[in-house]
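The structure follows.
Each chain you see keeps its place in the complex, though not every chain is here.
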Amino acid sequence: MNDILETKQLRHHYPGADHPALDGLDLKLPRGKKTAICGHNGSGKSTFFLHAIGLLRPTAGEVCWQGAPLTYRAHELKQLRQQVGLVFQDPEHQIILHTPYEDIGYGLRNAGLPEPEIRERTLRMLASLGLEQLTDRPVHQLSLGQKKRVSLAGVLALEPELLLLDEPTAYLDRLSERQLLAELDRVHGSGVTVAMATHDMNLAYAWADWVVVLDQGRCLLAGTPQDVFVQTDRLLALGLEPPLLLDVWHSLPPLIREGNQPPRDAEELKRLLAAWPIS
Amino acid sequence: MIRRIDAYAYNNGLRAVSPLWKAGFAAVLFVLSYLAHPLVQAAVFVWMFVWIVGHARIPFRFYAALLAVALLFYAASLPALVLELDSTGGLYISETGLIRAAGLLTRTAACFATLAFLILTTPVSGLFQVLDKLRMPRLVIELMLITYRFIFLFADTAQELYQAQQARGGQSGFRGRIRDTAVLVGRLFAKTVQRYRGLAHGLASRGFTGDIRLSPLTGTGPAIPRAYLWEAILVLAALLALEGWFIWRDML
Amino acid sequence: MKSKKLAGTALLIAGFVLYFLVNEPQSAQAMHIMEGFLPLGWAIFWWVAFIPFFILGLRALKRITKETPELKLMIGLAGAFTFVLSALKIPSVTGSSSHPTGTGLGSVMFGPLPMSVLGSIVLLFQAVLLAHGGLTTLGANAFSMAVAGPFVGYAVYRWLMASTGKQKLAIFSAAALADLSTYVMTSLQLSLAFPAESGGILASFAKFGGIFAITQVPLAISEGLLTVLIWNWLQAH
């Protein structure tokens, strides 16, 4: 079983909407990978996430967790929401209590863990996300970047097997973005499957092992970044801009490119260029 | 303004002192302020000043401004307390009214100082724990938790909406201000409903079981530094002795 | 005797000048009775009067949140909304600005019993975050703002809707009278606690009522107008 989560012909129609938000979505999240789910605002990314934790029910089609279709029984849903952690785009939707310490413990207390363990895990999460200083600071005094980290901590505390993030870098400045991505890499390194929705193709290209492109509630492309982003014309037709780095790479003289994989970040590109004898 | 007391409450010299201790201390002082002789009330006021500006290190100017605003209510009520209508319909200042007003001043000053001590040194989260200990119904605490969490967010939204209206020449003239304020409130309400939908999802994703619970109060370390404790005990004893002396003197 | 009267008059004028200078812009928030202002007996009395309403409101909320726990969120958010509403500055017909009570709108939207819980939570936060009102006087303030105001507003709304069917009139009257009844109740609480030397409670009520009428009556009209506009806005969406 290679896919931790899979949707089969998933359809979702919000009541009163003109078009279905998901329109026969076939999407697979490969286990142990970092997947980027790309697409415009409104392409169905967020709706897919709500389905992934069983918050919405399909109008048609099904969602399979670890190969088994969801049955939406209360007990199953409770377990699913401990195994799949969803980080919402707006941390204000997710942070319920008024201090990081209280909030991070919230999910653990719901899961029925004993108090000493709640305390221990909460403190560990605070430390690993560099939030110790803010333990008892009220949430309304935190910056957006800090709130994002608190909401991530609240989800990670439950030690999910799959971590989903909806536009995690939206509104963040570059510094906070870097911190967040470094944290995600650590989480992924500890064996968690990670998937993020984003419309930032540069980010998707630099970060992901696997890329999925959604448009109008359907999955149009899926593959490794190299495979997906090489299809420049299709991306442009969808109004998505290919990653700048790849664009630059393909405009370089073939002599430089020969025998090299396209670089994933600016540093790598610089190294490749520096290694080139003529310069 | 909404944020300032809150900010001091989370960041003051007495932040580490147990909220239970502070609430208990304030309760004792409230009772004393209500029942004691005016001189004792005045002493409470002065003593609270030492705790607020001295021990808790709240800026004097801020505390003074807070006190001044609160005393406006007293000032506004003053005419009704001291002015009397005589039988001919003329106004006069009544002596008993003046005495009553003076006595009221010391009591409100002492009580307000006690309130200020509590709210400037104890964050709202600490007060929640106190209410929890006092067996306040769970539902009330849950509602207060959510209210407190979103007060600031909504206040910011209202502020931004207000500024956006001003930026486009709105909020001028009586009619314009009433109309724009109505739109602002309507938008805020729409945001509230939106927020509810988002939050309901957020809550469900985190395994909402129907309850919103706080972590239990964990008391590590002393409730209050020893020096402050001794000060509290000794001065309270002195105040009680003073009050006892006043009672004894009155009985003679 | 004559000199005393003269001095009295001078003091009176000075007092009124001071009063108008400081009171006019601030008295809306000052309509919450400040900490320690009521004698102990009256403070306790109003707590005792308020608590049954609080318990009834709480029971009503418990029922609905038991069926749908998510509604706790909505009610909590409504509390935050009401708090921010009561912290807004609205223009008064006299040209200054004041804070609305928001209880008329609240009681029409959520019902009067839930408002007794919501209103008292809002009052607690006003005491704790703004130092408006107080903790020992919370019972008295809650009785006037979270009980009297919402019940009057709700009753007026239902009665006018049933008798005239004119919604705008009903909303205006509900909001204006909820505001007014809060102020009348506060004046009553003050006059009961501080009866006049000559004329007793009635004279005292006239004095307190007269003082606060300067800001509260125009404010009630403004709040009525505002609430109608808000209602229109909400209806249009």
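Should a chain be cited, it is by its letter among A, B and C, assigned in written order, with residues numbered from 1 in that chain.
Criterion: a contact is a pair of C-beta atoms (placed from the backbone, for glycine too) under 8 Å apart; a residue touches a chain by one contact, two chains touch by 3 or more.
Just so you know, these numbers come straight off a predicted model, no measurement behind them.
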**Study point:** Chain-type multiplicities in the full complex (formula in displayed labels)
**Key:** A x2, B x1, C x1
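Going forward, only the chains that are shown with their structure count from here on.
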Study note, to complete from the structure: Outermost chain relative to chain A, judged by CA means, is C
Review point. Going by C-alpha centres, which chain is most central here?
Key: B
Exercise for review: Would you mind pulling out the distance in Å between where the CA atoms of chain A average out and where those of chain B do?
Suggested key: 43
**Study point:** chain B and chain C, separation of their C-alpha mean positions in angstrom
**Key:** 18
Revision key, fill the gap. dist(centroid_CA(chain A), centroid_CA(chain C)) in Å evaluates to 49
Check your understanding: Which chain C residues touch at least two other chains?
Key -> none
Revision key, fill the gap. Multi-chain contacts in chain B, i.e. residues touching at least two other chains, fall at 6, 124, 145-146, 148-149, 151, 153, 195, 199, 203-204, 208, 212
Point to revise | Touching residues (chain side chain B, partner chain C) in the complex | key: 1-2, 5-6, 30, 33-35, 66, 69-81, 83-87, 91-94, 96-97, 100, 104, 107-112, 114-116, 118-119, 124, 127, 137, 139-140, 142-151, 153-155, 158, 174, 177-179, 181-186, 188-190, 192, 195-196, 199-200, 203-204, 208, 210-212
**Study point:** Interfacial residue positions of chain B with respect to chain A in the complex
**Key:** 3, 6-7, 10, 123-125, 145-146, 148-149, 151-153, 195, 198-199, 201-209, 212-216, 218
Exercise for review: Show which residues of chain C lie in contact with chain B when the two form their complex.
Suggested key: 5, 8, 11-12, 15-16, 18-19, 22-23, 26-27, 30, 32-37, 40, 43, 58, 61-62, 65, 69-70, 72-81, 83-85, 87-88, 90-91, 93, 95, 97, 117-118, 121-122, 124-125, 127-132, 134-136, 190, 194, 196-199, 203-204, 207-208, 210-212, 222, 225-226, 229-230, 232-234, 237
